[in-house]
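Below you will find the structure I want to go over with you.
Every protein chain of the complex appears in place save one, which is left out.
Let's look at chain A:
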Amino acid sequence: MEQKFSKNTLFNFFSGNASPLQKKAIEEWLEEESNREWFFEWLKEWENEHPQFLADTDLAYERFKFNLKTGSKKKEVRLLHTAPHRKIRVWMVAASVLLLLCCSLWFLQDIILYKTYTTAFGQIKSITLEDNSRVALNANSSLRVPRYSFGYGDRVVYLKGEAEFSITHTPTHQKFIVTTPDKLSVEVLGTKFIVYSRPRGSKVILQTGKVRVSNASNESLTIAPGDVVSLDQKGALQKQPAQNVEKYSAWKERRFIFDHSTLTEITYLIEENFGVKVSIPDTALANRSLSGTFQANNVKEMLEMLSDVSDLQISQEDNVYILRANE
């Protein structure tokens, strides 16, 4: 078998200087399998003589052995300098993963950072916090307490619904702060008070001690026992001094104290505590007021009691109780 080519011809070909005829000849020459070995041998020689760059063999070998040993196969993203559309796609994927992560963290942050106590309709819960302060949580309410930071600095909790707080005074005089969805904030050192915060408004009822109440616009009031402070429609603080505070805490014993309460107010109360809608189509009836102390453990007892004292007729349509005056 004659070798038709000198190494030079092949080198010319590798360098892109072979004529089409030479290429054709090389192709024919390569038909012989053994010549292919020569092809690669000369390719290697050519690369050694005309290197594109000189890779650091020893370093590469060390790295190779190291990767084998640690099993850490660096699978980095190889598309370093890729076309714009791909780059954008990679970035978009990265961005959306990040966004998803942030979203889920944002959704989870409540679970991660806070412990939340909730009560169902008709349920009352008694909670003792880490600082031994006690909280009675009324029905359909939730109280969010920081998991990790509670007890360091200000003790801040978040209330939705209604609760009575008996706050211990700490040796270091740490403030205890209750905040509500409508930005009412109650700041105390150690005392007993009730916070009511439901869709129909927010109120603070002070039983003993001294508290400071402030609203979203940072107005604040210091109140004395017996005072009731509520947020009005515009979010301003309204103080009603020297009230009978007992009626505001009666729910703890499942009692309802009405003091010239209209039937409409009572229907709100029922909805808040038992999650049941009550409708009074007759406005005159709705404005009728009621006084007295009642005990009721559930909505049935409550409604029966109401119908007894006010001579009402109760019917039910699609989960709504309708109160009408008896003819």
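Criterion: contacts are C-beta pairs under 8 Å (C-beta built on N, C-alpha and C of every residue); 3 or more make two chains touch, one makes a residue touch a chain; residues count from 1.
The rule is short, and it goes like this: contacts and distances are computed from a predicted model.
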| item | value |
| --- | --- |
| Undepicted complex member, UniProt protein name, chosen from "ABC transporter permease", "Gluconate 2-dehydrogenase subunit 3 family protein", "RNA polymerase sigma-70 factor" or "Multiple resistance and pH regulation protein F" | "RNA polymerase sigma-70 factor" |
| Candidates A:Phe13, A:Tyr196 or A:Phe274 - the one touching the absent chain | A:Phe13 |
| Contact residue for the chain not shown (choose from A:Asn48, A:Thr70, A:Thr172 or A:Asn218) | A:Asn48 |
| Touching residues on chain A - with respect to the absent chain | 1-3, 7, 13-14, 16, 23, 26-41, 43-44, 47-48, 50-55, 57-58, 60-61, 63-64, 67-68, 73, 78-84, 86 |
